[in-house]
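Okay, here's the structure, questions in a sec.
The other protein chains are all here in position, but one chain of the complex has been omitted.
In order of appearance the chains are A and B, and numbering begins at 1 in each one.
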Amino acid sequence: MYLRNAWYVAAWDHELDAGLVARTFLDEPVVLYRAGDGKPVALEDRCCHRSMPLSLGKRVGDNLQCGYHGLVFDPSGRCVEVPGQTAVPPGGRIRSFPVVERWKWIWIWMGDPALADPDLIPNWWWMSSPDWQVVKGPVLHIKCNYQLINDNLLDLSHTTFVHADTIGNEAVAEQPVKTERIKDGARMTRQIIDCPPPPLYAKHLWFKGNVDRWQIVDATAPSYCDVWIGCAHAGQGATPENAPNNAKDTAEFHALSIGTPETARSTYQFYAHARQFMLTSAEIDMVYKRDFLRVFQEDVVIMEAQQDRMDRATDLKWIDINVDAPGLAMRKALLDLITAEEAGPERRRA
Amino acid sequence: MYLRNAWYVAAWDHELDAGLVARTFLDEPVVLYRAGDGKPVALEDRCCHRSMPLSLGKRVGDNLQCGYHGLVFDPSGRCVEVPGQTAVPPGGRIRSFPVVERWKWIWIWMGDPALADPDLIPNWWWMSSPDWQVVKGPVLHIKCNYQLINDNLLDLSHTTFVHADTIGNEAVAEQPVKTERIKDGARMTRQIIDCPPPPLYAKHLWFKGNVDRWQIVDATAPSYCDVWIGCAHAGQGATPENAPNNAKDTAEFHALSIGTPETARSTYQFYAHARQFMLTSAEIDMVYKRDFLRVFQEDVVIMEAQQDRMDRATDLKWIDINVDAPGLAMRKALLDLITAEEAGPERRRA
Partner (left out) sequence: MYLRNAWYVAAWDHELDAGLVARTFLDEPVVLYRAGDGKPVALEDRCCHRSMPLSLGKRVGDNLQCGYHGLVFDPSGRCVEVPGQTAVPPGGRIRSFPVVERWKWIWIWMGDPALADPDLIPNWWWMSSPDWQVVKGPVLHIKCNYQLINDNLLDLSHTTFVHADTIGNEAVAEQPVKTERIKDGARMTRQIIDCPPPPLYAKHLWFKGNVDRWQIVDATAPSYCDVWIGCAHAGQGATPENAPNNAKDTAEFHALSIGTPETARSTYQFYAHARQFMLTSAEIDMVYKRDFLRVFQEDVVIMEAQQDRMDRATDLKWIDINVDAPGLAMRKALLDLITAEEAGPERRRA
């Protein structure tokens, strides 16, 4: 059950610089490459002749040549050359997918190409702003359904239990969250006032005494999660109710994540951290590269274990608790969109 | 096809001393641990909230805490705490399984808890007697149906072919066996009079000349096998017909085995050897630890190969030979119990 008319991240920009990239999205094999002018291209990764994956072939100018019999396909998926003959037979065509390069990522549209409006890509401007420092994460290949990642990121109470050694904190799970419906998704807001800083902050940043923290997660369909994390010295007037105020000495960053379904039971998670503090610190870069990778890997263990137990249940029933409200709102928003897409004539979500 | 109302071995006692144990029995994931007072507990290994395996959580006093969102379950399976809220929602409950610690093993009851009578555990008193020395075997995880293990242990004629280098002996396969129905199972008796001792006995024990041997296997549903093996100097009046007599210089032991189904095609085999001779001999301990492990591993190869060929057969037909009589009697006893259990209102087997 996928939302097909949506942008998904297919790859990091630098992955395509290194050559052909073969992945599967929404059960369909796709090959990605850069045309001669550098523009990203995404084609069905299966030659229409004898099913050879084109990702085992090579780029020739703007085109892709099959490594078995040498058929050549242009970026639109049209076969333009068949070695040993002058005419291309009817049906010489593979699927081409709309792609856009933005925010250091290559975005792909697996649904109706006519609806592929680049304005539907989330506005994650921090990824390309000189005022923010971006640390890219590796591509995580997780053996779980992508919605478990949405659930995970919309519920940061789990940091207390799963990430106790890194970003977790006893205080987190006890704080109530605020849930709001936003367009095509849900927002979770949690403010934690006057608490000790979590281990990583205490170690690397300038926080010695208590802090005020906020966690604001905007999740929108199908799997865009902007986790906005902030921390400031306590005592500057923040309350559990007010939005992050203009505190001094603020450390804030956005953890951005997209879960692109490979299959119903496996997902590529792309994530990055964009921060507005200590922009040139290699030490802080390493915190995001190494320590937050550990955080994400702790979640991978969780989500793959969940998927296993879900697969093995004959009669799965879940109970809901307070912290699930944002995740449930997000699931509802996504389900509504998928239901509408499957029922209707395909139409733009805008 | 399982007998659900029966005790199965879930773990060795010492495994629970080391922490949480995660296993699957009869297709159901189970987590085992010791409560604060040391009493064993067995719970469904799937949180009712979001399907997280509780075996990735931690014990808190008598209870188990989920490692994802911190829900706490007591030994009865009731959720007693949800972090961040005061009330536990309806349905906050997972399955709890009756468990009993006996004969160094943790026994679990996967069926109707109301029928879980500890007296139904086989009386394998040698396991806890100071007059017998026990050597525990490792837990074998075998990719075969548990009934193949029953067959294997009830038919020791295979020792001639499978275990030729260890406990096998040309004489064994040629000896007729006696089969008897016993309650919920079958007994196989084989007496071998005036034969050379098998290799392991000749090497480690005091037998130089010929011996009289007996093999008496009591197998009872679902998969309890007591293999009583004895050996005495020949010439003390034993005959193929009479039961083991009070020969001098007897070496006897019980090889005790339980095959606990993980799935229809995989089984945990728990086994131990209890002997009444050379109780303090480290050398004999090693024979059971190392040489008999090799014997069991030789059987693992056999049974996994059988399962593979059974799975791949489109029209499986077996012929029966004389030595199958005990195994067939056991299969019949087990089938009767399973049929009754599935047909009827569940009722105690006693």
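Just so we're on the same page, a contact is a pair of C-beta atoms (placed from the backbone, for glycine too) under 8 Å apart; a residue touches a chain by one contact, two chains touch by 3 or more.
This is a predicted model, so every value here is computed, not measured.
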**Request:** Among B:A22, B:M278 or B:M310, choose the residue that contacts the chain missing from this document, as touch is defined above.
**Result:** B:M310
**Message:** Among B:D45, B:D74 or B:D151, exactly one should touch the missing chain; which is it?
**Reply:** B:D151
**Item:** Per the touch definition above, residue among A:R23, A:R46 or A:R275 touching the missing chain
**Value:** A:R46
**Prompt:** In terms of residues, what is the contact footprint of the unshown chain on chain B?
**Reply:** 151, 155, 157-158, 160-162, 173-176, 301-302, 305-306, 308-310, 312-313, 316-323
**Item:** Absent-chain interface as seen on chain A, which is shown
**Value:** 24, 27, 29, 45-46, 48-53, 56-57, 65-71, 79, 82-85, 89-92
